[in-house]
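The complex appears here minus one protein chain, its other protein chains still in place.
Moving on, here comes chain A:
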Amino acid sequence: MIELTNVSKSYRTDTIETLALQHLNLTVPAGEFLSIMGPSGCGKSTLLNIMGLIDEPTAGRVVLAGQEVTGYNGSRVARFRNEQLGFIFQSFHLINDLSVVDNVELPLLYRKVGSKERKRRSLEALEHVGLSNRAFHFPNQLSGGQKQRVAIARAIVGQPNILLADEPTGNLDSHMGGEIMDILLRLNQELGTTIVMVTHDERMAKKTHRLVRLSDGERVS
């Protein structure tokens, strides 16, 4: 499902070159729930960005859902992200001016899906995360845990094969974090969605199928 071969990423300024990832090899089979851990600045988010086609590797090969995506650009990347990938962010990134259901339907706006169908599928996604009763509320009327559940609904509404979660419980207390983790585990089990999660929380990581540790841009376990 996800195959990274000899992937490196460096950031270059006029005077200095920073290596964020070095010759990283990683394979995530379909249906796996993988967590990535490591100290700040070790390249976790960079790795997730490369998997999400948000960032390009400096070197190496990336295969996602059976497609060699290295070198994809413009509308091909946009379409691939829209159809194959779902994102969950630490700070939720909901649009405060839109209602919960309007936030959830966002990925469907960029597909040829009619408004009624968008609404139906968004409500269904909210049902999955137990928030259908908050569909017409606005994000600032919700708690942190509820916001993250909306973000999960948004990530799954397009039925992506891969979910990429960047510290999804990082801004939540342990109780709410636990709830979010349970939802992700359930999605993984029930829908078979491949999930890659970056986390700092060892307890959360232990709940996943496999843990990969990074340090200074290199895989250490």
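The rule is short, and it goes like this: contacts are C-beta pairs under 8 Å (C-beta built on N, C-alpha and C of every residue); 3 or more make two chains touch, one makes a residue touch a chain; residues count from 1.
As a convention for this text, contacts and distances are computed from a predicted model.
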Protein name (UniProt record) of the chain left out of view, among "MerR family transcriptional regulator", "DsbE family thiol:disulfide interchange protein", "FtsX-like permease family protein" or "Peptidoglycan-associated lipoprotein": "FtsX-like permease family protein"
Sole contact to the chain not displayed, among A:L19, A:A65, A:L98 or A:L185: A:L98
Residue, one of A:N49, A:Q146, A:T169 or A:T208, that touches the chain absent here: A:N49
Hidden-chain contact residue, picked from the options A:A30, A:L109 or A:V220: A:L109
Those residues of chain A which, in the complete complex, touch the missing chain: 49, 52, 54-55, 74-75, 78-79, 81-83, 87, 89, 91, 93, 95, 97-98, 102, 105-107, 109-111, 115, 154, 158
